[in-house]
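I have a structure I would like to understand better, so I am pasting it below and will then ask my questions one at a time.
Apart from one protein chain that is not included, each protein chain of the complex appears where it belongs.
The block that comes next holds chain A.
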Amino acid sequence: MPSTRTTGRRGASRGAPLLRLRVGFLLIAVVLSFFGARLVQLQGVDPQSYALRAAAEGGVRVTLEAERGDILDRNGVPLADSIKGKMVIADPSLTADRATELAQLLSERLSIDYFKALTALRGRKEGSRYEYVARRVPSTLASDTLAELDAAGFTGISLQDDPIRDYPSGDVAANLLGYMGTDEPLGGFERTFDKQLAGVDGEATWQSNSGKGVRIPLRESTLKAAQNGQPLRTTIDRDLQWFTQKVLAQAVQQYKAESGAAVVLDTRTGEVLALADVPTFDANAPTEARSEDDLGSRAMSDTYEPGSVQKVLTAASLIDAGKAFPRQRFKVPPNLARQDRVIGDWFDHGTIRLTLAGIIAKSSNIGTVLAADAFSPVELVQYLRAFGLGQRTDVGVRGETPGILTAGEAMTSQTKDRVAFGQSLSVNVLQMAAAVNTIANGGVRVSPSVIAGSAVTDDGVTVGTDVATRTRVVSKQAARGTAKMMEKVVDPEDGVAPRAQVPGYLVAGKTGTAQRVNPETGLYDSTSLSFGGFAPADDARFTVYVVVHAPKVDGGGGSVAGPVFSRIMGYVLGRYGVEPTNGTPSRLPVEW
(Lines give C-alpha, C1' and ligand atoms only; values in the text may rest on other atoms or scores of the structure.)
Protein backbone atom coordinates (compact mmCIF):
# COMPACT_ATOMS: atom_id res chain seq x y z
CA MET A 1 0.00 0.00 0.00
CA PRO A 2 1.24 3.50 -0.79
CA SER A 3 0.35 4.69 2.72
CA THR A 4 2.75 2.17 4.30
CA ARG A 5 5.43 3.29 1.95
CA THR A 6 5.12 6.97 2.91
CA THR A 7 5.21 6.29 6.67
CA GLY A 8 8.79 7.40 6.78
CA ARG A 9 7.99 10.94 5.62
CA ARG A 10 4.74 11.29 7.50
CA GLY A 11 6.26 12.86 10.58
CA ALA A 12 8.23 15.49 8.68
CA SER A 13 5.44 17.17 6.75
CA ARG A 14 2.32 16.24 8.67
CA GLY A 15 0.63 19.64 8.29
CA ALA A 16 0.77 19.94 4.50
CA PRO A 17 -1.09 16.77 3.42
CA LEU A 18 -3.82 17.30 6.00
CA LEU A 19 -4.29 20.81 4.76
CA ARG A 20 -4.28 19.64 1.21
CA LEU A 21 -6.78 16.98 2.11
CA ARG A 22 -9.04 19.43 3.81
CA VAL A 23 -8.81 21.95 1.00
CA GLY A 24 -9.47 19.15 -1.44
CA PHE A 25 -12.51 17.96 0.50
CA LEU A 26 -13.79 21.48 0.72
CA LEU A 27 -13.47 21.98 -3.02
CA ILE A 28 -15.19 18.67 -3.68
CA ALA A 29 -17.96 19.62 -1.26
CA VAL A 30 -18.41 22.98 -2.97
CA VAL A 31 -18.61 21.37 -6.37
CA LEU A 32 -20.96 18.64 -5.13
CA SER A 33 -23.18 21.22 -3.47
CA PHE A 34 -23.47 22.97 -6.82
CA PHE A 35 -24.50 19.69 -8.35
CA GLY A 36 -26.97 19.14 -5.55
CA ALA A 37 -28.47 22.58 -5.95
CA ARG A 38 -28.78 22.07 -9.70
CA LEU A 39 -30.38 18.69 -9.10
CA VAL A 40 -32.95 20.23 -6.76
CA GLN A 41 -33.58 22.97 -9.28
CA LEU A 42 -34.05 20.50 -12.14
CA GLN A 43 -36.10 17.91 -10.35
CA GLY A 44 -37.75 19.87 -7.59
CA VAL A 45 -38.65 23.27 -8.97
CA ASP A 46 -40.05 22.64 -12.47
CA PRO A 47 -39.16 19.26 -13.89
CA GLN A 48 -41.88 19.39 -16.60
CA SER A 49 -40.64 22.45 -18.45
CA TYR A 50 -37.12 21.04 -18.65
CA ALA A 51 -38.39 17.71 -19.90
CA LEU A 52 -40.40 19.54 -22.56
CA ARG A 53 -37.45 21.64 -23.58
CA ALA A 54 -35.30 18.55 -23.82
CA ALA A 55 -37.89 16.86 -25.97
CA ALA A 56 -38.25 19.94 -28.14
CA GLU A 57 -34.52 20.19 -28.63
CA GLY A 58 -34.05 17.03 -30.63
CA GLY A 59 -37.57 15.71 -30.62
CA VAL A 60 -39.35 15.08 -33.87
CA ARG A 61 -43.12 14.85 -33.91
CA VAL A 62 -44.74 13.71 -37.11
CA THR A 63 -48.42 13.34 -37.86
CA LEU A 64 -48.96 10.14 -39.78
CA GLU A 65 -51.73 11.02 -42.20
CA ALA A 66 -54.44 8.41 -42.45
CA GLU A 67 -55.11 7.52 -46.04
CA ARG A 68 -58.63 8.45 -47.10
CA GLY A 69 -60.72 5.48 -48.16
CA ASP A 70 -61.51 5.03 -51.83
CA ILE A 71 -65.00 5.34 -53.23
CA LEU A 72 -65.52 2.35 -55.47
CA ASP A 73 -68.05 1.39 -58.09
CA ARG A 74 -69.86 -1.96 -57.95
CA ASN A 75 -66.93 -3.74 -59.62
CA GLY A 76 -64.30 -2.25 -57.33
CA VAL A 77 -63.14 0.37 -59.84
CA PRO A 78 -62.12 3.51 -57.95
CA LEU A 79 -64.36 6.50 -58.57
CA ALA A 80 -62.35 8.48 -56.04
CA ASP A 81 -58.96 7.56 -54.65
CA SER A 82 -56.26 9.10 -52.54
CA ILE A 83 -52.61 9.38 -53.40
CA LYS A 84 -49.68 10.72 -51.46
CA GLY A 85 -49.09 14.37 -52.04
CA LYS A 86 -46.97 17.16 -50.64
CA MET A 87 -47.46 20.79 -49.85
CA VAL A 88 -44.59 23.02 -50.83
CA ILE A 89 -43.74 25.51 -48.12
CA ALA A 90 -41.48 28.50 -48.32
CA ASP A 91 -39.63 30.35 -45.58
CA PRO A 92 -39.66 33.89 -47.02
CA SER A 93 -36.71 34.97 -44.86
CA LEU A 94 -34.60 32.58 -46.92
CA THR A 95 -36.37 32.71 -50.25
CA ALA A 96 -37.13 36.42 -50.65
CA ASP A 97 -33.70 37.27 -52.07
CA ARG A 98 -33.91 34.90 -55.00
CA ALA A 99 -37.69 34.91 -55.25
CA THR A 100 -37.95 35.62 -58.98
CA GLU A 101 -35.62 32.77 -59.99
CA LEU A 102 -37.34 30.39 -57.58
CA ALA A 103 -40.82 31.42 -58.68
CA GLN A 104 -39.95 30.84 -62.31
CA LEU A 105 -38.56 27.38 -61.60
CA LEU A 106 -41.46 26.39 -59.32
CA SER A 107 -44.13 27.69 -61.66
CA GLU A 108 -42.60 25.71 -64.52
CA ARG A 109 -42.17 22.47 -62.62
CA LEU A 110 -45.37 22.48 -60.58
CA SER A 111 -47.62 24.23 -63.13
CA ILE A 112 -48.60 26.93 -60.68
CA ASP A 113 -49.17 30.62 -61.19
CA TYR A 114 -45.91 32.55 -61.33
CA PHE A 115 -47.19 35.64 -59.55
CA LYS A 116 -48.87 33.70 -56.77
CA ALA A 117 -45.64 31.77 -56.24
CA LEU A 118 -43.70 35.02 -56.21
CA THR A 119 -45.99 36.56 -53.59
CA ALA A 120 -45.63 33.49 -51.40
CA LEU A 121 -41.86 33.41 -51.75
CA ARG A 122 -41.60 37.06 -50.75
CA GLY A 123 -43.96 36.56 -47.84
CA ARG A 124 -47.55 37.75 -47.79
CA LYS A 125 -46.93 39.44 -44.46
CA GLU A 126 -43.89 41.16 -42.98
CA GLY A 127 -41.71 38.75 -41.05
CA SER A 128 -43.59 35.68 -42.18
CA ARG A 129 -41.67 32.42 -41.97
CA TYR A 130 -44.26 30.01 -43.37
CA GLU A 131 -46.04 30.38 -46.69
CA TYR A 132 -47.83 27.83 -48.86
CA VAL A 133 -46.42 27.87 -52.34
CA ALA A 134 -48.39 24.94 -53.70
CA ARG A 135 -50.70 22.36 -52.26
CA ARG A 136 -51.59 18.84 -53.34
CA VAL A 137 -48.54 18.31 -55.47
CA PRO A 138 -48.00 14.64 -56.40
CA SER A 139 -45.31 13.33 -54.07
CA THR A 140 -42.88 12.23 -56.74
CA LEU A 141 -43.06 15.54 -58.57
CA ALA A 142 -42.59 17.49 -55.34
CA SER A 143 -39.54 15.55 -54.19
CA ASP A 144 -37.98 15.63 -57.67
CA THR A 145 -38.44 19.39 -57.75
CA LEU A 146 -37.00 19.78 -54.26
CA ALA A 147 -33.96 17.72 -55.23
CA GLU A 148 -33.48 19.97 -58.23
CA LEU A 149 -33.73 23.09 -56.04
CA ASP A 150 -31.21 21.64 -53.59
CA ALA A 151 -28.82 20.92 -56.40
CA ALA A 152 -29.18 24.48 -57.68
CA GLY A 153 -28.38 25.78 -54.19
CA PHE A 154 -31.74 27.22 -53.25
CA THR A 155 -32.74 27.09 -49.61
CA GLY A 156 -35.90 27.77 -47.66
CA ILE A 157 -38.25 25.41 -49.48
CA SER A 158 -39.61 22.41 -47.61
CA LEU A 159 -42.28 19.76 -48.09
CA GLN A 160 -45.02 18.43 -45.87
CA ASP A 161 -47.53 15.66 -46.35
CA ASP A 162 -50.74 16.73 -48.05
CA PRO A 163 -52.75 13.86 -49.50
CA ILE A 164 -54.39 14.35 -52.87
CA ARG A 165 -57.91 13.22 -53.65
CA ASP A 166 -58.16 12.14 -57.25
CA TYR A 167 -61.24 11.38 -59.31
CA PRO A 168 -59.81 9.34 -62.19
CA SER A 169 -62.96 9.51 -64.28
CA GLY A 170 -63.49 13.25 -63.88
CA ASP A 171 -67.18 14.02 -64.09
CA VAL A 172 -68.44 10.42 -63.85
CA ALA A 173 -70.86 10.31 -60.91
CA ALA A 174 -69.40 13.60 -59.68
CA ASN A 175 -72.83 14.77 -58.49
CA LEU A 176 -73.02 11.78 -56.16
CA LEU A 177 -69.39 11.63 -55.07
CA GLY A 178 -69.07 15.27 -54.12
CA TYR A 179 -65.66 16.86 -53.82
CA MET A 180 -62.98 17.89 -51.36
CA GLY A 181 -62.23 21.40 -50.21
CA THR A 182 -58.77 22.41 -49.06
CA ASP A 183 -58.98 20.46 -45.83
CA GLU A 184 -62.45 18.99 -45.62
CA PRO A 185 -65.07 17.31 -47.75
CA LEU A 186 -67.62 19.75 -49.09
CA GLY A 187 -70.33 17.65 -50.63
CA GLY A 188 -71.75 14.35 -51.75
CA PHE A 189 -70.62 10.99 -50.42
CA GLU A 190 -67.30 12.54 -49.42
CA ARG A 191 -69.12 14.53 -46.79
CA THR A 192 -71.97 12.17 -45.94
CA PHE A 193 -69.64 9.25 -45.25
CA ASP A 194 -66.65 11.28 -44.09
CA LYS A 195 -66.40 9.41 -40.80
CA GLN A 196 -65.88 6.12 -42.59
CA LEU A 197 -63.65 7.50 -45.33
CA ALA A 198 -61.43 9.80 -43.28
CA GLY A 199 -59.81 7.35 -40.86
CA VAL A 200 -57.82 8.52 -37.85
CA ASP A 201 -54.45 10.21 -38.12
CA GLY A 202 -51.61 8.63 -36.19
CA GLU A 203 -48.53 10.21 -34.62
CA ALA A 204 -44.90 9.31 -34.23
CA THR A 205 -42.34 10.98 -32.02
CA TRP A 206 -38.63 10.30 -31.78
CA GLN A 207 -35.34 11.92 -30.91
CA SER A 208 -33.27 13.15 -33.74
CA ASN A 209 -29.89 14.81 -33.89
CA SER A 210 -29.63 16.06 -37.41
CA GLY A 211 -33.10 17.36 -37.96
CA LYS A 212 -33.28 15.17 -41.03
CA GLY A 213 -35.46 12.61 -39.39
CA VAL A 214 -32.73 10.12 -38.51
CA ARG A 215 -33.65 8.51 -35.24
CA ILE A 216 -31.28 8.22 -32.30
CA PRO A 217 -31.51 4.56 -31.44
CA LEU A 218 -32.44 3.51 -27.91
CA ARG A 219 -33.91 6.91 -27.19
CA GLU A 220 -37.51 7.45 -26.36
CA SER A 221 -39.80 7.08 -29.35
CA THR A 222 -43.49 6.50 -29.69
CA LEU A 223 -45.60 5.33 -32.57
CA LYS A 224 -49.35 5.49 -32.90
CA ALA A 225 -50.14 4.02 -36.27
CA ALA A 226 -52.67 5.81 -38.48
CA GLN A 227 -55.95 4.04 -39.07
CA ASN A 228 -56.68 4.35 -42.76
CA GLY A 229 -60.19 5.19 -43.88
CA GLN A 230 -62.46 2.41 -45.00
CA PRO A 231 -63.43 2.24 -48.67
CA LEU A 232 -67.01 2.99 -49.61
CA ARG A 233 -68.50 0.68 -52.18
CA THR A 234 -71.37 1.99 -54.24
CA THR A 235 -73.79 0.16 -56.52
CA ILE A 236 -72.86 2.49 -59.41
CA ASP A 237 -71.46 0.89 -62.54
CA ARG A 238 -68.82 3.32 -63.74
CA ASP A 239 -69.01 2.60 -67.46
CA LEU A 240 -72.80 2.58 -67.46
CA GLN A 241 -72.84 5.79 -65.45
CA TRP A 242 -70.52 7.39 -67.99
CA PHE A 243 -72.66 6.21 -70.90
CA THR A 244 -75.85 7.41 -69.23
CA GLN A 245 -74.32 10.84 -68.60
CA LYS A 246 -73.12 11.14 -72.19
CA VAL A 247 -76.42 10.13 -73.79
CA LEU A 248 -78.35 12.40 -71.44
CA ALA A 249 -75.98 15.33 -71.99
CA GLN A 250 -76.36 14.92 -75.73
CA ALA A 251 -80.17 15.12 -75.43
CA VAL A 252 -80.03 18.09 -73.07
CA GLN A 253 -77.75 19.90 -75.50
CA GLN A 254 -79.77 18.94 -78.56
CA TYR A 255 -83.04 20.19 -77.09
CA LYS A 256 -81.41 23.18 -75.38
CA ALA A 257 -82.83 22.00 -72.10
CA GLU A 258 -82.06 23.48 -68.71
CA SER A 259 -81.16 20.20 -67.05
CA GLY A 260 -81.79 16.50 -67.15
CA ALA A 261 -81.53 13.40 -65.02
CA ALA A 262 -81.54 9.67 -65.64
CA VAL A 263 -81.61 6.64 -63.38
CA VAL A 264 -80.87 3.00 -64.11
CA LEU A 265 -82.16 0.53 -61.51
CA ASP A 266 -81.59 -3.17 -61.19
CA THR A 267 -85.23 -4.23 -61.05
CA ARG A 268 -84.82 -7.12 -58.64
CA THR A 269 -82.44 -5.62 -56.10
CA GLY A 270 -83.27 -1.92 -56.39
CA GLU A 271 -79.57 -1.15 -56.82
CA VAL A 272 -78.92 2.14 -58.57
CA LEU A 273 -76.57 1.27 -61.43
CA ALA A 274 -76.43 4.83 -62.69
CA LEU A 275 -77.77 8.15 -61.51
CA ALA A 276 -76.86 10.86 -63.96
CA ASP A 277 -77.25 14.60 -63.64
CA VAL A 278 -76.75 17.10 -66.43
CA PRO A 279 -75.18 19.64 -66.23
CA THR A 280 -72.48 18.14 -64.13
CA PHE A 281 -68.95 19.15 -63.17
CA ASP A 282 -65.44 17.77 -63.01
CA ALA A 283 -64.92 16.53 -59.44
CA ASN A 284 -61.20 17.30 -59.83
CA ALA A 285 -62.00 20.96 -60.41
CA PRO A 286 -65.22 21.85 -58.58
CA THR A 287 -64.39 25.54 -58.70
CA GLU A 288 -64.70 25.47 -62.48
CA ALA A 289 -68.31 24.31 -62.27
CA ARG A 290 -70.73 26.36 -64.34
CA SER A 291 -72.88 27.15 -61.33
CA GLU A 292 -73.01 26.17 -57.70
CA ASP A 293 -76.27 24.31 -58.33
CA ASP A 294 -74.42 21.87 -60.58
CA LEU A 295 -72.40 20.56 -57.64
CA GLY A 296 -75.21 18.67 -55.95
CA SER A 297 -77.52 16.06 -57.37
CA ARG A 298 -80.50 17.79 -58.97
CA ALA A 299 -82.07 14.40 -59.53
CA MET A 300 -82.43 14.06 -55.78
CA SER A 301 -82.82 17.64 -54.59
CA ASP A 302 -85.16 19.18 -57.20
CA THR A 303 -88.83 18.42 -57.24
CA TYR A 304 -90.94 18.45 -60.37
CA GLU A 305 -94.37 17.25 -61.38
CA PRO A 306 -93.99 13.81 -62.94
CA GLY A 307 -96.79 14.12 -65.48
CA SER A 308 -98.19 11.14 -67.34
CA VAL A 309 -95.68 8.55 -66.06
CA GLN A 310 -97.79 8.81 -62.93
CA LYS A 311 -100.74 7.34 -64.85
CA VAL A 312 -99.26 3.85 -64.63
CA LEU A 313 -99.24 4.11 -60.84
CA THR A 314 -102.88 5.22 -60.86
CA ALA A 315 -103.83 2.41 -63.26
CA ALA A 316 -101.93 -0.28 -61.32
CA SER A 317 -103.61 0.87 -58.09
CA LEU A 318 -107.06 0.76 -59.71
CA ILE A 319 -106.47 -2.75 -61.03
CA ASP A 320 -105.10 -3.90 -57.67
CA ALA A 321 -108.15 -2.51 -55.86
CA GLY A 322 -110.37 -4.34 -58.33
CA LYS A 323 -111.81 -1.06 -59.58
CA ALA A 324 -110.57 -1.34 -63.16
CA PHE A 325 -109.09 -3.84 -65.62
CA PRO A 326 -106.95 -3.37 -68.74
CA ARG A 327 -109.75 -4.08 -71.23
CA GLN A 328 -112.25 -1.87 -69.43
CA ARG A 329 -114.02 0.43 -71.88
CA PHE A 330 -114.21 4.20 -71.48
CA LYS A 331 -115.91 6.82 -73.61
CA VAL A 332 -113.49 9.72 -73.64
CA PRO A 333 -115.04 13.10 -74.46
CA PRO A 334 -113.07 15.93 -76.17
CA ASN A 335 -112.79 17.71 -72.85
CA LEU A 336 -113.99 17.22 -69.36
CA ALA A 337 -115.52 20.01 -67.29
CA ARG A 338 -114.69 19.53 -63.65
CA GLN A 339 -115.59 21.87 -60.80
CA ASP A 340 -113.05 24.63 -61.27
CA ARG A 341 -111.53 24.05 -64.68
CA VAL A 342 -111.71 22.08 -67.88
CA ILE A 343 -109.39 19.10 -68.31
CA GLY A 344 -108.14 18.51 -71.82
CA ASP A 345 -105.89 16.05 -73.64
CA TRP A 346 -102.60 16.72 -75.38
CA PHE A 347 -104.17 15.80 -78.72
CA ASP A 348 -107.43 17.05 -80.20
CA HIS A 349 -110.06 14.43 -80.55
CA GLY A 350 -113.79 14.03 -80.64
CA THR A 351 -115.42 11.52 -78.35
CA ILE A 352 -113.25 8.44 -78.65
CA ARG A 353 -113.74 4.97 -77.29
CA LEU A 354 -110.62 3.77 -75.51
CA THR A 355 -109.88 0.83 -73.28
CA LEU A 356 -107.84 1.42 -70.12
CA ALA A 357 -104.87 0.10 -72.12
CA GLY A 358 -105.67 2.67 -74.78
CA ILE A 359 -105.83 5.44 -72.20
CA ILE A 360 -102.30 4.53 -71.09
CA ALA A 361 -101.00 3.98 -74.63
CA LYS A 362 -102.34 7.30 -75.87
CA SER A 363 -101.74 9.04 -72.55
CA SER A 364 -105.23 10.48 -72.17
CA ASN A 365 -105.70 12.74 -69.16
CA ILE A 366 -109.47 12.67 -69.47
CA GLY A 367 -109.55 8.87 -69.60
CA THR A 368 -107.33 8.62 -66.55
CA VAL A 369 -109.53 11.03 -64.60
CA LEU A 370 -112.62 9.04 -65.54
CA ALA A 371 -110.97 5.79 -64.46
CA ALA A 372 -109.72 7.32 -61.22
CA ASP A 373 -113.24 8.41 -60.31
CA ALA A 374 -113.56 4.96 -58.77
CA PHE A 375 -111.05 6.07 -56.12
CA SER A 376 -111.51 8.48 -53.23
CA PRO A 377 -108.57 10.85 -52.63
CA VAL A 378 -107.68 8.87 -49.48
CA GLU A 379 -107.48 5.61 -51.39
CA LEU A 380 -105.38 7.08 -54.19
CA VAL A 381 -102.94 8.76 -51.82
CA GLN A 382 -102.61 5.58 -49.78
CA TYR A 383 -101.46 3.72 -52.89
CA LEU A 384 -99.13 6.50 -54.00
CA ARG A 385 -97.50 6.56 -50.57
CA ALA A 386 -96.98 2.83 -50.80
CA PHE A 387 -95.26 3.42 -54.16
CA GLY A 388 -92.88 5.68 -52.21
CA LEU A 389 -94.08 9.12 -53.31
CA GLY A 390 -94.02 11.94 -50.79
CA GLN A 391 -91.22 10.45 -48.72
CA ARG A 392 -87.46 10.40 -49.04
CA THR A 393 -85.79 7.33 -50.48
CA ASP A 394 -82.97 7.86 -47.92
CA VAL A 395 -80.31 6.25 -50.05
CA GLY A 396 -77.54 8.44 -48.61
CA VAL A 397 -77.53 11.29 -51.12
CA ARG A 398 -77.42 14.71 -49.50
CA GLY A 399 -80.22 17.21 -49.70
CA GLU A 400 -82.86 14.83 -50.91
CA THR A 401 -86.34 16.29 -51.21
CA PRO A 402 -89.32 14.25 -50.04
CA GLY A 403 -91.45 15.73 -52.81
CA ILE A 404 -94.98 16.94 -52.21
CA LEU A 405 -97.97 14.68 -51.87
CA THR A 406 -101.00 16.23 -50.19
CA ALA A 407 -102.54 14.05 -47.50
CA GLY A 408 -105.63 12.21 -48.73
CA GLU A 409 -107.93 13.74 -46.12
CA ALA A 410 -106.95 17.25 -47.16
CA MET A 411 -107.15 16.60 -50.89
CA THR A 412 -109.98 18.13 -52.87
CA SER A 413 -111.50 16.16 -55.70
CA GLN A 414 -110.05 18.61 -58.25
CA THR A 415 -106.57 18.02 -56.86
CA LYS A 416 -107.19 14.29 -56.92
CA ASP A 417 -108.12 14.50 -60.61
CA ARG A 418 -104.85 16.23 -61.39
CA VAL A 419 -102.80 13.93 -59.16
CA ALA A 420 -104.23 10.95 -61.08
CA PHE A 421 -102.42 12.10 -64.23
CA GLY A 422 -99.34 13.46 -62.55
CA GLN A 423 -99.82 17.16 -61.83
CA SER A 424 -100.37 18.84 -58.44
CA LEU A 425 -97.85 16.53 -56.81
CA SER A 426 -94.11 16.57 -57.06
CA VAL A 427 -91.41 13.97 -56.82
CA ASN A 428 -87.70 13.50 -57.16
CA VAL A 429 -86.23 11.39 -59.93
CA LEU A 430 -85.24 8.37 -57.84
CA GLN A 431 -88.66 8.23 -56.14
CA MET A 432 -90.35 8.05 -59.51
CA ALA A 433 -87.88 5.48 -60.85
CA ALA A 434 -88.44 3.29 -57.78
CA ALA A 435 -92.21 3.60 -58.23
CA VAL A 436 -92.03 2.49 -61.88
CA ASN A 437 -89.66 -0.27 -60.78
CA THR A 438 -92.40 -1.57 -58.48
CA ILE A 439 -94.51 -2.40 -61.55
CA ALA A 440 -91.44 -3.99 -63.19
CA ASN A 441 -90.78 -6.11 -60.12
CA GLY A 442 -94.24 -7.69 -60.08
CA GLY A 443 -95.80 -5.25 -57.63
CA VAL A 444 -93.13 -5.49 -54.93
CA ARG A 445 -91.39 -2.21 -54.16
CA VAL A 446 -87.70 -2.65 -53.42
CA SER A 447 -86.29 0.40 -51.70
CA PRO A 448 -83.50 1.73 -53.92
CA SER A 449 -79.90 1.84 -52.70
CA VAL A 450 -76.74 3.53 -53.90
CA ILE A 451 -74.40 2.03 -51.31
CA ALA A 452 -73.38 -1.62 -51.57
CA GLY A 453 -73.44 -3.34 -48.20
CA SER A 454 -74.15 -0.72 -45.59
CA ALA A 455 -72.76 2.57 -44.38
CA VAL A 456 -73.76 5.14 -41.81
CA THR A 457 -74.47 8.69 -42.94
CA ASP A 458 -73.47 11.78 -40.99
CA ASP A 459 -77.05 11.89 -39.70
CA GLY A 460 -76.57 8.45 -38.20
CA VAL A 461 -78.85 6.67 -40.67
CA THR A 462 -77.72 3.26 -41.91
CA VAL A 463 -78.17 2.99 -45.66
CA GLY A 464 -77.25 0.46 -48.31
CA THR A 465 -78.30 -2.79 -49.91
CA ASP A 466 -78.14 -4.57 -46.54
CA VAL A 467 -81.03 -2.53 -45.22
CA ALA A 468 -83.13 -2.46 -48.41
CA THR A 469 -86.74 -3.30 -47.76
CA ARG A 470 -89.35 -5.05 -49.90
CA THR A 471 -93.02 -4.26 -49.63
CA ARG A 472 -95.86 -5.48 -51.78
CA VAL A 473 -97.77 -2.51 -53.17
CA VAL A 474 -99.98 -4.08 -55.79
CA SER A 475 -100.71 -7.70 -56.67
CA LYS A 476 -98.66 -9.57 -59.23
CA GLN A 477 -101.65 -9.67 -61.59
CA ALA A 478 -102.13 -5.92 -61.32
CA ALA A 479 -98.43 -5.35 -62.07
CA ARG A 480 -98.48 -7.75 -65.04
CA GLY A 481 -101.64 -6.12 -66.39
CA THR A 482 -100.09 -2.67 -66.08
CA ALA A 483 -96.89 -3.85 -67.76
CA LYS A 484 -98.94 -5.23 -70.67
CA MET A 485 -100.62 -1.85 -71.03
CA MET A 486 -97.24 -0.11 -70.88
CA GLU A 487 -96.02 -2.25 -73.77
CA LYS A 488 -98.63 -0.53 -75.89
CA VAL A 489 -96.99 2.85 -75.23
CA VAL A 490 -94.01 1.96 -77.44
CA ASP A 491 -96.20 0.27 -80.04
CA PRO A 492 -95.53 1.89 -83.44
CA GLU A 493 -99.25 1.94 -84.31
CA ASP A 494 -101.09 2.41 -81.03
CA GLY A 495 -98.57 4.12 -78.78
CA VAL A 496 -97.06 7.57 -78.46
CA ALA A 497 -93.41 6.60 -78.01
CA PRO A 498 -92.26 4.18 -80.73
CA ARG A 499 -88.76 5.69 -80.50
CA ALA A 500 -88.36 4.24 -77.01
CA GLN A 501 -88.25 0.73 -78.48
CA VAL A 502 -85.11 -1.35 -78.07
CA PRO A 503 -84.78 -3.50 -81.22
CA GLY A 504 -85.37 -7.17 -80.42
CA TYR A 505 -86.72 -6.65 -76.91
CA LEU A 506 -90.14 -6.27 -75.39
CA VAL A 507 -90.16 -2.90 -73.71
CA ALA A 508 -92.76 -1.47 -71.37
CA GLY A 509 -92.75 2.21 -70.59
CA LYS A 510 -94.67 5.40 -70.19
CA THR A 511 -94.08 8.91 -71.40
CA GLY A 512 -94.55 12.01 -69.34
CA THR A 513 -95.00 15.54 -70.62
CA ALA A 514 -95.67 17.67 -67.60
CA GLN A 515 -96.12 21.37 -67.14
CA ARG A 516 -93.21 22.64 -65.15
CA VAL A 517 -93.16 25.44 -62.61
CA ASN A 518 -90.40 27.89 -63.19
CA PRO A 519 -88.78 28.16 -59.74
CA GLU A 520 -87.97 31.84 -60.34
CA THR A 521 -91.33 33.11 -61.50
CA GLY A 522 -93.60 30.50 -59.93
CA LEU A 523 -95.44 30.14 -63.24
CA TYR A 524 -96.04 27.10 -65.40
CA ASP A 525 -93.99 28.26 -68.37
CA SER A 526 -92.04 25.20 -69.47
CA THR A 527 -92.26 21.42 -69.53
CA SER A 528 -90.61 18.38 -67.98
CA LEU A 529 -90.35 15.58 -70.51
CA SER A 530 -89.84 12.13 -69.11
CA PHE A 531 -89.88 8.47 -69.95
CA GLY A 532 -89.87 5.60 -67.47
CA GLY A 533 -89.88 1.97 -68.41
CA PHE A 534 -88.36 -1.45 -68.11
CA ALA A 535 -87.15 -4.36 -70.22
CA PRO A 536 -87.60 -7.17 -71.00
CA ALA A 537 -91.25 -6.37 -70.32
CA ASP A 538 -92.23 -9.95 -69.45
CA ASP A 539 -89.22 -10.58 -67.17
CA ALA A 540 -87.90 -7.18 -66.22
CA ARG A 541 -84.23 -6.84 -65.37
CA PHE A 542 -83.67 -3.11 -65.56
CA THR A 543 -85.72 0.00 -65.04
CA VAL A 544 -84.62 3.22 -66.69
CA TYR A 545 -86.14 6.58 -65.98
CA VAL A 546 -85.19 9.73 -67.87
CA VAL A 547 -86.36 13.30 -67.41
CA VAL A 548 -85.40 16.41 -69.37
CA HIS A 549 -86.39 19.77 -67.88
CA ALA A 550 -87.37 22.90 -69.76
CA PRO A 551 -86.33 22.14 -73.33
CA LYS A 552 -86.42 25.11 -75.70
CA VAL A 553 -87.22 22.88 -78.65
CA ASP A 554 -90.75 21.50 -78.99
CA GLY A 555 -91.20 17.88 -78.11
CA GLY A 556 -92.92 15.39 -75.86
CA GLY A 557 -91.75 12.72 -73.46
CA GLY A 558 -91.83 10.16 -76.25
CA SER A 559 -89.72 12.09 -78.73
CA VAL A 560 -87.19 13.66 -76.35
CA ALA A 561 -86.77 11.28 -73.39
CA GLY A 562 -87.83 8.14 -75.32
CA PRO A 563 -84.70 7.86 -77.50
CA VAL A 564 -82.49 8.48 -74.46
CA PHE A 565 -84.31 5.67 -72.67
CA SER A 566 -83.88 3.38 -75.67
CA ARG A 567 -80.15 4.07 -75.95
CA ILE A 568 -79.47 3.53 -72.24
CA MET A 569 -81.66 0.42 -72.08
CA GLY A 570 -80.02 -1.06 -75.18
CA TYR A 571 -76.59 -0.53 -73.66
CA VAL A 572 -77.39 -1.91 -70.21
CA LEU A 573 -79.08 -5.02 -71.62
CA GLY A 574 -76.02 -5.74 -73.75
CA ARG A 575 -73.60 -4.91 -70.95
CA TYR A 576 -75.23 -7.36 -68.55
CA GLY A 577 -75.82 -9.99 -71.24
CA VAL A 578 -79.60 -10.08 -71.01
CA GLU A 579 -80.92 -11.92 -74.06
CA PRO A 580 -84.28 -11.11 -75.63
CA THR A 581 -87.01 -13.19 -74.02
CA ASN A 582 -88.97 -13.96 -77.21
CA GLY A 583 -92.16 -13.35 -75.26
CA THR A 584 -95.41 -12.60 -77.02
CA PRO A 585 -96.11 -8.90 -77.38
CA SER A 586 -99.12 -7.44 -75.65
CA ARG A 587 -102.32 -7.97 -77.63
CA LEU A 588 -104.51 -5.71 -75.52
CA PRO A 589 -106.98 -3.71 -77.58
CA VAL A 590 -106.66 0.07 -77.30
CA GLU A 591 -110.02 0.97 -78.79
CA TRP A 592 -113.41 -0.58 -78.93
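The rule is simple: a residue touches a chain if its C-beta (ideal position, glycine included) is under 8 Å from a C-beta of that chain, and two chains touch if they have at least 3 such contacts; residues count from 1.
Heads up, the rule we're going with is that contacts and distances are computed from a predicted model.
Of the candidates "3-isopropylmalate dehydratase large subunit", "Cell division protein FtsL", "Electron transfer flavoprotein subunit beta" or "Zinc protease", the chain left out of this view carries the UniProt protein name "Cell division protein FtsL". Only one of the listed residues, A:59, A:138, A:202 or A:333, touches the absent chain: A:138.
Considering the full assembly, A:239 is the residue among A:239, A:394 or A:458 that touches the omitted chain. Across A:81, A:131, A:258 or A:417, the single residue that touches the chain missing here is A:81. Looking at A:96, A:216, A:321 or A:468, the residue that reaches the missing chain in the full complex is A:216. Shown as candidates are A:127, A:153, A:350 or A:503; the residue that touches the absent chain is A:503.
Those residues of chain A that touch the chain absent from the view are 77-78, 81, 83-84, 138-141, 143, 166, 168-172, 212-218, 238-239, 242-243, 246-247, 249-250, 253, 288, 290, 502-505, 566-567, 570-571, 573-574, 577, 579-580.
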